[in-house]
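With one protein chain removed, the remaining protein chains of the complex are shown where they sit.
First chain written, first letter: the chains are A and B, and each begins at residue 1.
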Amino acid sequence: MIPKLFRSVITLAIGILLFFPILWMFITSFKTEIEAIKFPPSFIFDLTFSNYFEIQERSNYFKYAFNSIIISLGSTLLGISLSIPVSWSLAFIKNKYKEFILLWILSTKMMPAVGVLVPMYIIFRDIKLLDTLTGMVIILTLTNLPILVWLLYNYFAEIPHEIIESSQIDGATIFQEITKIILPLSLPGISSAFLLSVILCWNEAFWSLMLTSTNSAPLSVFIASFSSPEGLFWAKLSAASVMAVLPIMILGWFSQKQLVAGLTFGAIK
Amino acid sequence: MKNLFLIITFFTMSFTAFAEKLTIVSVNNGDMVRMQKLSSDFTKKNPGIELDFQFMEENVLRQKVTLDITNKGGAYDIMTIGMYEAPMWGEKGWLVPMNSLPSKFDIDDILPAVRNGLSHNGVLYASPFYGESSFTMYRVDLFAEKGLIMPDKPTWGEIFKFAKALHNPPEVNGICLRGKAGWGENAAFIGTVANAFGARWVDEKWNPQLTGPAWTHAFSFYVDLVQNYGPKGAANNGFNENLKLFNQGKCAMWIDATVAASFVTNKEESTVYNKVNFALAPSAVTEKGGWLWSWAIAIPAGTKKEAAAKKFVMWATSKDYIKLVAENHGWSNVPPGTRTSTYTNAMYLNNAPFARLTLAAMNAADPSMNGTLKRKPYIGVQFMTIPEFQAIGTEAGRQFSAALAGKKSVSDALESANKSAYKLLKKGGYIK
Partner (left out) sequence: MTYSRSFFGKLILTPTIAVLLLWIVIPLSLTIYYSFQNYNMLDGSPTGYIGWMNYEFFIFDEAFYDAILNTFLIVLSLLLITVFFGFLFASLLNSDIFLSNFIKLLYISPFLIIPSVSALLWKNLMMDPINGFGTFLLNILNFEGIDFLNEYPLGSIITMLSWTWVPFSTLLILTSLKSIDKTIIESAKIDGANDFQISLFIILPNILRSINIIILIETIFFLAVFAEISIATNGGPGTETTNLPFLIFQKGLQNFDVGESSAGGLIAVVLANFVAIFLIKNMSKNI
């Protein structure tokens, strides 16, 4: 009993330490600007919602949030659909180029985005994808595809070959093999890849900033407008940050069970 | 009755169908945010035009605007740009010239220095939203305590003595000055200080002068002053950080943009709002102590919304707009440094104790080639109006910041900055 209590306290303490900056940001969002820069920092003060109002007044939060949701979900769905066949093939079909292909797919993620900024901008401009949700979905799918392929490949590779072989003996078609055997067994893995992809898209801040302007800008761009203005801005920045991360935090919290369950490599045993 | 209703609906719908949306991108400074708040005045006077504001910080703004205009992305109908871009882009034909504006706009009312800084070959390419120079802000109460008097036109030597006498950490620092790396942050400021010491960025043949006697003297003085009598972490402090410090009462003096004046005297934001007075930017060898900058609104060439955009530009930079701000936010908050009429307005002069000196500072700044002790081949006070300057200034800024942080010696920093400036000027074809 005592050891359990002791362990719990230590674990909780570390957790609170980790979470503290977020908590502090949340608290600061309810202060006035002058209050926010007071030193020593105040823990008891008059709460105000003015920061949130001012932010909504200055930029349309809901449009940005909507864009973030569409881009994240869209690109994740597209990415998962494209990577499931690839990962399946690499995991179960004998291929002497397997290692090379995996390596090459990974290498497509190596180019720093800035290096290809101007070419990408010009291309997007010419095919009229600048500042469109479609354009953002496409580019984020492409940047996250390597990660998804690798993750799914690993989950699939965990599935014992005997199960696959016995399904083949039973006469299952490839389609049945994928839908009736592989997907159900790796569902936790797929859902965790899904979540990881959503988080990565949500947090992406380079292409979102450079290739969007008014119509398709997501929350990472919304934050940019509060990051370093003239004058005092800590309280407003905190409020804007809270608004920017709240949706994904709620999503992350509610699905953490999936996340944890999904990353179970050996659970299939 | 039903027919009337249908007719009205039809007209309203076709009206909104013709509603033009203007996308305005701007730096997220207080004056611009205020403009957004007051924009209902514009939409009321111009039904059929919708406004969509995009705010971002200066560096990001510059990246996006440059990317858009040089690649003709067409994302923005109205852009906020500065005195650096306006002449260059005007020359390239990327901006709609601001000529043939109605006389009501009174283009001649615009301060000559500002107007010249935003023009090319006499044609205005961006209408100034606000203009600034730099000057000295100081705490009268702290000065009085020590029996010190700030002259109207101080020298850097005097400032040094004051800083030493008033330095009392951690409550009060002698002087707060910029250190944060950036061509618009510390490089702009230190460049201006160098001008005061008789320096220029390059000589007539475009050879960089950072290792010359004037620059060396200016920069070692600066480092000395900041390291001994400045706040901790000064090497990372830009305008915002120093504003915060000053407003909290931690600086006895602060030399920076004239626009800071309205913030430090603002009761809502400053704990020392009623203890501040002003003086000109310090001189040394020359009297050219302050800089010149303006944030202005421009219209990219090739836009299909030129008429509507021009209407907006005129609204936002007109005398009426200044009155509008005064009515809603007080005279001390009107956008400064653009029009002579502002500075002949008794209401403004009475409510803005910094007005007189701001005007003096702006009139003293001279961006032409004669603006430094020795003639220079470039236009611009604290920057050179050439594309390569961003790289030169950024690199210089980094070196300056490193020296201020004590990580590099003054001579090493100047040597590195000079070398990189030379390479860049050679690559760009300025140095044959």
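In the analysis below, a contact is a pair of C-beta atoms (placed from the backbone, for glycine too) under 8 Å apart; a residue touches a chain by one contact, two chains touch by 3 or more.
This is a predicted model, so every value here is computed, not measured.
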Full-complex touch with the removed chain, picking from B:Leu38, B:Leu148 or B:Ala405, is B:Ala405
Would you mind spotting which of A:Ile147, A:Ile181 or A:Leu211 touches the chain that isn't drawn?
A:Ile147
Kindly state which of the options B:Gln36, B:Asn236 or B:Thr286 is in contact with the chain not pictured.
B:Asn236
For chain A, which residues touch the unseen chain?
4-5, 7-8, 10-12, 14-16, 18-19, 21-22, 24-25, 28, 37-41, 82-83, 85-86, 88-90, 92-95, 99, 101-103, 105-120, 122-123, 142, 145-147, 149-151, 154, 157, 168, 174, 199, 202-203, 205-206, 219-220, 223-224, 227, 234, 237-238, 241, 244-245, 248-249, 252-253, 256-257, 259-267, 269
Against the hidden chain, chain B presents residues 59, 63, 66-67, 70, 88, 92, 94, 180-182, 231-233, 235-236, 244-245, 248, 250, 387-388, 390-391, 394, 398-399, 401-402, 405, 407-408, 416, 419-420, 423-424, 427-428
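As a convention for this text, only the chains that are shown with their structure count from here on.
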Compute the distance, rounded to whole Å, between the mean C-alpha positions of chain A and chain B.
38
If you look only at chain B, which of its residues touch chain A in the complex?
23, 25, 27-30, 33, 36-37, 52-58, 60, 63-64, 67-68, 71-73, 75-76, 239-240, 243-244, 247-248, 259, 263, 268-269, 271
Please give the residue numbers of chain A that touch chain B in the complex, ascending.
33-34, 37, 39, 57-59, 117-118, 121-122, 125, 130-131, 209-210, 213-214, 217, 224-233
